[in-house]
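Okay, handing you the structure first.
Note that one protein chain of the assembly has been removed; the remaining protein chains are unaltered in position.
And then chain A:
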Amino acid sequence: MADLDLDVSAPLGGGVWRFPADRPLVLDSGARIGGLEIAYQTYGSLNEDGTNAVLICHALTGDQYVASTHPATGKPGWWTRLVGPGKPIDPARHFVICSNVVGGCMGSTGPASTNPATGQAWGLSFPIITIADMVRAQAMLIDALGVDTLLAVVGGSMGGMQVQQWAVDYPQRVFSAVVVASTSRHSAQNIAFHEVGRQAIMADPEWRGGAYAAQGSRPEKGLAVARMSAHITYLSEPALQRKFGRELQRDGLSWGFDADFQVESYLRHQGAAFVDRFDANSYLYITRAMDYFDLAAPHGGVLANAFKAARDVRFCVLSFTSDWLYPSSESRHIVRALTAAGCRAAFAEIDSDKGHDAFLLDEPVMDAALTGFMASVERERGIGR
């Protein structure tokens, strides 16, 4: 990294980058966030031509620790299957960047951050954010990292929404875009599930109108329920059946409401583990951003019109057969719009019974498709292997 002759302001490797107060993040809602802080990680280094930067966009409850141990949980990075030595995205060849989204709670400015005006946590006084706002903040970060164009923007689920937004808002800065298990807008069912989660949080007496931080409490029960209901949508019936079936925790039934079934105890564990690493208000803001996301809306409701600006971006769209949160039909809708807009699109529906979470799991066909796609965009971009 030392041999790079770059005007890099934000430090490589990662940390929290604070933007000067005179460079606020301007939000879709019209609000501005001055002194924006974005937490991020980088792996590898930018090549001399500045052509090998890859931005990874995380999903709803993800974070910047895409390929390194999570400081709170001690678990490996969430996408070490795809990012790492010998993987499709390899720090030996790529300058990998992953940031925590604005509104998040792993170091980026969000509702849990301190509002400089009051000295208290923002809570519900934090402005509503959108997927485009997240992307705008990422663009500010890659500027600060001295990156002009991105070889690829890659993301699954909410990350895939950001990838599409990147291609539409900054087509000249995006060489290729990888959208995995995602959608161009939420269905009524998607919004409905998110609403259940939000209502669970807000129904928790410890939520206290969103001002729980100031009052020294945490809506852990509500947040855990939100996570439990969402987690079901990330799996598939065959995957749940295979993993748990109707197996019991112990001999016989409790004849009460203890977690008799293994699946109950699994969900309780998922909920309990989640509250240790996630902020309830962040969950409200980010799910709202996803519900508001509708890429076609500013383009007369025609998705192809949104993608017209991105005609030179090479797209790779992947979906999974058992994903019922963002089913393949959503990906096909994106691909048809890309086709109609004259974009270069590759699309594969991967046979998997692991549901939406398949994008985080062992799916060799996904690995192979991404390896091939990355190799081809590197060739086109003139990056030697």
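In this section, contacts are C-beta pairs under 8 Å (C-beta built on N, C-alpha and C of every residue); 3 or more make two chains touch, one makes a residue touch a chain; residues count from 1.
Quick note on the criterion: contacts and distances are computed from a predicted model.
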Legend entry - Which of "MoaD/ThiS family protein", "glycerol-3-phosphate dehydrogenase", "Phenylacetate-coenzyme A ligase" or "Methionine biosynthesis protein MetW" matches, in UniProt, the chain that is not displayed: "Methionine biosynthesis protein MetW"
Inset, instruction - Would you mind spotting which of A:92, A:192, A:214 or A:368 touches the chain that isn't drawn? - result: A:368
Legend entry - Given A:70, A:299 or A:336, the one touching the chain that is not displayed: A:336
Inset, instruction - Quickly run down the residues of chain A that touch the omitted chain. - result: 314, 316, 332, 335-336, 339-340, 342, 344-351, 365, 368-369, 371-373, 375-377, 379-380
